[in-house]
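Presented below is the structure to which this report refers.
A protein chain is absent from this complex, but the other protein chains hold their places.
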Amino acid sequence: EAQKAKPIKVAAIYTVPVEQQWVSRIHKALKTAEARGDVTYTWSENTANTDYERVMREYAEAGMDLVVGEVFGVERAARNVAAEYPETAFLMGSSFGPAQPNFAVFDNWIHEPSYLTGIIAGMSTKSNVIGMVGGYAIPEVNRLMNAFMEGALSVNPDVKFLVTFINSWYDPPKAKEAAFAMIDKGADIMYAERFGVSDAAKERGVKAIGNVIDTSADYAGTILASALWHMEPTIDRAIKAVTEGTFEPADYGQYSFMAYGGGSFVADPALVSPEALEAAKAKEAEILGGLFRVNVNDAEPKSTM
Amino acid sequence: MTDRPPVLVLDGITKRFGPLVANDCIELTLAPGEIVALLGENGAGKTTLMNILFGHYTADAGRVRVADGAGGLSDLEPGSPGAALAAGIGMVHQHFTLAENLTGLENIVLGTEPVLRVWGGRAEARAKAARLMRESGLEVDLDARIDQLTVGERQRVEILKALYRDVRVLVLDEPTAVLTPQEAEGLFAVLRLLAAKGLAVVFISHKLGEVLAVSHRIAVLRAGRKVGELETAKADRRAIADLMVGREVAASRRSPLEPGAPVLELDGVDVAGKDARRSLHGASLLVRAREIVGIAGVSGNGQAALAALIAGLAAPDGGRMRLNGRPVARHDSRAFVEAGVARVPEDRHHDGVVGAMSVAENVAIEDIRAKGFQHWGFIDFAAIRSRAEAAIRDYDVRCPGPDAPARLLSGGNIQKLILARVLERDPRLILANQPTRGLDVGAQAEVHRRLLAARERGAGVVLISEDLDELFALSDRIVVIHAGRLAEAGPPEALDRGTVGLMMAGHGREDAA
Amino acid sequence: MIRLEARQSVPGWLRLAATAGAGVAALVLVAIPIAAAGVGVLDAYALMAKGAFGSVFAASETLTRATPLILTGLAAAVAFRAKLWNIGGEGQLYAGALAAVAVGSGAISAPAAVMVPMVLVAGALAGALLMIGPALMKLRFGADEVVTTLLLNFVVLLFVQMMLEGPMKDPMGLGWPQSMPVTDEASLPRLMARTRLHAGLIIGLVLAVAVAILMRRTVWGFEIRAVGENAAAARYAGVPVTATMVRVALISGALAGLAGVGEVAGLKGYLTSDLSPGFGYAGIVVAMLAGLSPLGVIAAAIFIAGVFVGADSMSRATGVSNYLADLVVATSLLCVLVGGFLTRFRIRLGRG
Partner (left out) sequence: MEVLDILLTVNFWAASVRIATPMIFGVLGALVCERAGVLNLGIEGIFTAGAMAGWMAVWAGADLWTGVAVAAAAGGLFGLIHAILTVPLGLSQHVSGIGVTLLASSLSYFIYRTALPDVTTPPRIAPFRPVDIPVLSDLPFIGPVLFQQTPLTLLAFVLVGVVAFVLYRTPLGLAIRAVGDNPASVEAQGLSVHALRMGAVVAGSGLMAMGGAFLTMSAFDAFFFGMVNGRGWICIALTVFASWRPGKALLGALLFGAFDAFQVRLQTEVGAFLPSQVFLMLPYLLSIAALVAVARKADYPRAMLTPWFKGQR
């Protein structure tokens, strides 16, 4: 394949608005690349799955070099469209594997830092009740919740979990109410998969665990630890490959792992006990050293109370 | 009286609806204390003229002038009922303008209070309404919601509403159509009283007797034009009818016939309705072929329940019912139609026609599933059309054509359409519920002729009416309904109106006679 | 003073002029946000036209999006004719889709000649069954169908999600809540290579004609119209009102169910809980725009689909936020609504 002149043309297709935590990470990485001058960047947000295929085609027809997106609802169709436009590189969030000739995949593989936040939570809870509020019970969410629960149980077998799904990506008031209900039931740490949960925690003076994005500045004194996702390693690699003409339909998922800097774990030393922090750091080192592998479990997590 | 300066002048009023000229350069002058009757066939343009006067419609030409305080006349703002009310004009509408979710009192005070007032005022209003009721004899329960009232009671509220405004000019558009004779008499007394105090009244009615009894002057409209005006004192029925219709209206005569086999038998039938008005208690009734049984009664005494029963819309809760000598198996409209029952509903607009559908479809609606009108579920439009054309021709239904929507027809023509629909099937039993209400003299005579003709062809007829003249003229026997109970009064020849009136008020046959 | 006067009849030129006028008005109004976003207005419109009908692909996309709208539009048109306010097209669409995958994703294996009709019937049946509840609740208890059908949309969607996370989950879906794919035998054939056009469009067109015939030419249609226009008079004249209502409910639900079948067996291949971006609700708009005329539904559906596809594509080509597409659809919709008004009435100034 031929080399391409910078900036290459990149388009992104999101099925949700760019405020959605998940998508916001891709958006941010692409914005950064645009600011660096590596790419020109256009995007469509809130694109219904019904329209996804058309939008892919339109971008491909428009001569995009790289199309980024998430094809969870349209896996097969997306692969078919991609195959028709071999000149365009596709990098898509997907639960499946890559496909020839030009369809690479990624996913938010931050189960590792999630496990570490679980350790923090497990050692920090006094009531031994942890609340978890999710949007939808989809693999991308379940996986992180399960890793978190496993991490917590690994240090505190007595901990119990409350799990609720609110069936919406953006209904913070509803998420907040769900969180309140759990705090009423004794949860003293809230796993904040959605906007609204940390708000409830802060209002009621309990702690929260962040997910995907770092919100500790917005909830001073509330966020114990967060499992963060960074799309830059993934996006930058893809951009580089496309620019150099070496793009392969690979699985970029690994670049979300901690080892590549795609996932990271942060904790607030002011709120977390030194022992807990130490335990998490020790586990982090094991993970980075390849001595420990966090399980991937996509099943819907259930309350254990 | 007419020498006084006028309180109201209609000057060259013209109104068109598309190609139709509903009012053609009409002049009318009204003096204080004068009762003017406005006569004309259905669709002559009476209501249209009054609607212009009151501001519901805007005239295409001409103006309405009302007396101002200074002794002169000034133009009334067109198209504004508010302005008309402010000028002291009140109107009792032909079709009720009542909000049914409000009480009578609320309907009366609606629009009379400052809209943005926050507190008070209702007590005086109630007192005033109560006084009006006492004075006029038009009694209603002011705190009952309108939808709980009978048509007659609603009409009383409608009249009270206009009286409440202390008007100088009062328009009454067919106010007596749903009142009992006694109520109508009460209303006339009030009108005379108010007129004596200077109220000017426009009174519209199809009942010539009333017109002659109450009015000072008569104006006649025909096809949108004013064709004559005369002093009531110098008028007689025949002259008026001639003016209105342009020809003489002959009354039908009932010829003596020997009744045949029973077509409808009710034997101790009970209907448990929502309230007394919609209930029957141990009602027994026999209707034979070739006879007309007239049901007399004050509205709201169970006529609705009886009509629903005979129309097949309701089943009895007790007792026995037989049609054509056989017990009724299914109480539903279609079964009754198929058993040869012709049903003429009381409210022709509500129950009689589907206004948005064509005349032809409305003629065929009872037969649409019959052989000859459909094949394999597909409608035979040619058959329907030819049936409709025959109906329009034979029953003189005035309409733009079989494809015109039925809502464009006037009430009288809707009634003819319904008669054409139900009588063409050669029915064995006919239910005619208030068949001539609101119809002009010509249309009334036509309906009467049709019912008598059906009787001669062998049908039994149940005629429910609040018009005693009609009952006495058509019935072979009169049965009185009161509080859900039926009482045989006998053949009209052997009866006088007083007896029937007393029976309608709840007295037994013996003490009434 | 401004007065309105109903027209006796609507001349053809006026209808055309009003539609054109409405289009122009919509374009003028939409120019405001486009210009506000810093894009050349004329360029934007050229791009919009191109995006909707400018190529075989664009036109095929418009028709593809119109396909479910035709069916949900018919569902609403039939029901509204009888004054049965079925707002539940969305739920019935999902019910139809669910039934289609239940039957068509391998549980039964048979040749296409058997499978395709079976999938269609299953979807129609599911949509129809879903309407039975609201119809009976209305007829039996007087429960307002606007509310029951509306609320059932939420219930059905949750039920679909439950099925997709439970018994109907694709074991090969890597945990993602989606159904097993519809087998090739059970899929509706594609109409054209390299486009997404599928046989659902033909089904929609045929059914539009069928519904038109049903309403105008048959006894059932007659009874439906009579019940809708005046149920009291219809009942009085012996029309079986209850049976007609139930019949209408079933037909309406079945049509919406078929829309779901088309989307899942013709377009996507498997069911997810985001199958429809509100096709059921859009069907109401389509039906009313068409004046409840079954054939008009076709035009209205293509109009709505074309405006959306064109505006969406334009927003992408110009880099304006793609929320603009919905804004254009909404504005066009309201303008067309007003345009229809101008054909029915004459506006007169002053008196005389």
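Just so it is clear, A, B and C label the chains in written order, and each chain counts residues from 1 on its own.
One rule holds in what follows: a residue touches a chain if its C-beta (ideal position, glycine included) is under 8 Å from a C-beta of that chain, and two chains touch if they have at least 3 such contacts.
Because the structure is predicted, anything quoted here is derived from the model rather than measured.
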| item | value |
| --- | --- |
| Full-complex contact with the absent chain, from B:L8, B:L85, B:L187 or B:L471 | B:L85 |
| Sole residue of C:M115, C:L289 or C:V309 that reaches the chain not shown, by the stated touch rule | C:L289 |
| Contact with the hidden chain (one of B:L110, B:A127 or B:A370) | B:L110 |
| Residues of chain B (touch criterion as defined above) contacting the omitted chain | 51, 54, 56-58, 79-86, 91, 93, 95, 97-102, 106-107, 109-119, 161 |
| Where the missing chain touches chain C, by residue | 3-4, 6, 33, 36-37, 85, 137, 141-144, 146-148, 150-152, 154-155, 158-159, 161-162, 165-166, 281, 284-285, 288-289, 321, 323-327, 329-331, 333-334, 337-338, 340-341 |
| Missing-chain contacts mapped onto chain A | 16-19, 24, 27-28, 31, 46, 131, 137, 162-174, 176-178, 180-182, 184-185, 195-196, 199, 213, 215, 218, 300, 302-305 |
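Here is the rule we use: only the chains that are shown with their structure count from here on.
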| item | value |
| --- | --- |
| Graph class of chain-chain contacts, one of line, ring, star, complete, other | line |
| Length of the line joining the C-alpha centres of chain B and chain C, rounded to whole Å | 45 |
| Numbers and ranges of chain C residues touching at least 2 other chains | none |
| Chain C-facing residues of chain B, complex | 18-19, 58-61, 78-79, 311-313, 332-334, 336-337, 343, 345, 350-357, 361, 365-366, 368-369, 374, 377-379, 381 |
| Touching residues (chain side chain C, partner chain A) in the complex | 51, 57, 61, 65, 158, 161, 165, 173-178, 181, 194, 196, 263, 267-270, 272, 274-277, 309, 312-313, 315-317, 319, 321-323 |
| Chain C to chain B touching residues, read off their complex | 1, 3, 8, 217-220, 222-223, 225-226, 229-230, 232-240, 351-352 |
